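One structure coming up, written as structure tokens, with questions to follow.
Not every chain of the complex is shown here; the ones you see sit where they belong.
We just call them A and B in the order they show up, numbering each chain from 1.
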Amino acid sequence: MIRFDVRTHRRVEFIDITAKVVDAIRESGVESGIALVYCPHTTAGITINENADPAVVSDMVMKSSKMIEQDDPGFDYAEGNSDGHLKSSLFGTSESLIVEANAPMLGTWQGVYFAEFDGPRSRSVLVKVIAG
Amino acid sequence: MIRFDVRTHRRVEFIDITAKVVDAIRESGVESGIALVYCPHTTAGITINENADPAVVSDMVMKSSKMIEQDDPGFDYAEGNSDGHLKSSLFGTSESLIVEANAPMLGTWQGVYFAEFDGPRSRSVLVKVIAG
């Protein structure tokens, strides 16, 4: 298992970690198999989406925060980040990738993102690669 | 593959199944690999989130049910649980966990939840652990 750190700078922010995931898979030495990219935090997640035009990611941040607003008057949780917990569960805690030729089989426009929903913070990502 | 049962008591309810998942992984005997926790139902799911303060989970139930209300007048499906089907697809049917030292690598605040979206019912969870 490989662990790397991510530093986030805003409350809600998607950070492209594709290069770090590629490095982790290379480091594993696995030629063919599955890679699990896992977020060990409850107000953040991992997601896959377009990494060409930054407007895609900023629109995703805008719209998901409009749907799940931080200050919904129905929230009871004292820490005030229930929006981040719900986003974490909906975007998801992990992504699984196909590994071939010791690299992830991403589509042409796909990148892997660390999705911060209650930053800024210091975060970690775990990558497990299994052969098969 | 290991199967265990979950009894739900409300229409929408998140039940902490972390201890059962830990047991299933131990029973598999796999020291290092990936565990897939799978829900074979279409109005329920598996999600990972905080298991310290119960207000986190109750806020997630409240807010997701406000976004996806049971009685949307646009729903056609005769069984009246289209909200539960949509929640199942958005929260997700399964979660994958990294296994090291014959245990799941959960973050400090993470627990694994069975997410009921059309209870109360008797439900099952499947766990598959593969070494690698």
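Keep this in mind: a residue touches a chain if its C-beta (ideal position, glycine included) is under 8 Å from a C-beta of that chain, and two chains touch if they have at least 3 such contacts.
The structure presented is a predicted model; accordingly, all values stated were derived computationally and were not measured.
Engineer: Assuming all chains share one sequence, and 2 are in place here, what does the full complex add up to?
Structural biologist: 3
Keep in mind that, in the parts below, only the chains that are shown with their structure count from here on.
Engineer: For chain A versus chain B, what separation do you get between their C-alpha means, in angstrom?
Structural biologist: 19
Engineer: Going by the contact rule at the top, pick out the chain B residues touching chain A in the complex.
Structural biologist: It is residues 32-34, 47-50, 53, 55-56, 58-60, 62-64, 66-67, 90-92, 95-98, 100, 105-110, 130-132 of chain B that touch chain A.
Engineer: What does chain A use to touch chain B in their complex?
Structural biologist: 1, 33-34, 36, 38-42, 67-68, 72, 74-79, 82-83, 85-86, 88-90, 92-94, 96, 126, 128-132
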